[in-house]
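Have a look at the structure that comes next, please.
Every protein chain but one is kept in place in this view of the complex.
Coming up: chain A.
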Amino acid sequence: MSYDRAITVFSPDGHLFQVEYAQEAVKKGSTAVGVRGKNMVVLGVEKKSVTKLQDDRTVRKICALDENVFLAFAGLTADARVVVNRARVECQSHRLTVEDPVTVEYITRFISNIKQRYTQSNGRRPFGISSLIVGFDFDGTPKLYQTEPSGTYHAWKANAIGRSAKTVREFLEKSYKEEDMESDTNVIKLAVRALLEVVQSGGKNIELAIMKRDEPMKILDQQEIEEYVTTIENEKEEAEKKKKKT
């Protein structure tokens, strides 16, 4: 008997197949990377090569949820739109009832709860997205969380989701240095370097959003990204030259 039909059924060996298939859908989505620095948080996404006739601005994979939180996702864009909309309403609702902005953990938990509900409902399929949620709580601490279609969430120092997430995560594990995270430039550079591992054509296919404590989210324009890419490539060359000398 096939156990992947209805979402509400466990398989004999304890799997929820629909949730696992949703995770497969996520693995097909374009890569997203998140890095948590000391004073800055960064989200970067791989932009699929935009066709000539398409308007670049309508392909936005990084969404602001509120003034202090924003999110990037990997997977089904339409599913993300629904989740992001609900989260945005919840952010304002929270402000209305409690007179405080949401903490990053609160909104992550809210999104995860929605996702979990859809793994236990009749006739509905899970959301096919994983998301990286970053921001600053009102006490100033930076946060980075990842949610999955199953409804679980974890806090991370740096993470990647989507296509080639494993490669990027391994790169991050190698290159993440706690001391480096004090400098905002290093935080941005780490995110860009991580994305360059998997993005084919360099700066053109990267979209980057940064947030400094107490400042609104800023989406870097193409020129700024190119500058970082050039700096990184120069540093790589320097490193190569040094290696050859020794």
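We take it that a residue touches a chain if its C-beta (ideal position, glycine included) is under 8 Å from a C-beta of that chain, and two chains touch if they have at least 3 such contacts; residues count from 1.
Here is the rule we go by: contacts and distances are computed from a predicted model.
**Student:** Unshown chain, UniProt name, "V-type proton ATPase subunit", "Proteasome subunit beta", "Palmitoyltransferase" or "GATC amidotransferase"?
**Tutor:** This omitted chain is identified in its UniProt record as "Proteasome subunit beta".
**Student:** Looking at A:66, A:148 or A:207, which makes contact with the chain not pictured?
**Tutor:** A:66
**Student:** Tell me which residue among A:95, A:109, A:169 or A:212 touches the hidden chain in the full complex.
**Tutor:** Of these options, the touching residue for the absent chain is A:95.
**Student:** For chain A, which positions touch the chain that isn't shown here?
**Tutor:** Against the left-out chain, chain A lists 64-66, 85, 88-89, 91-93, 95-96.
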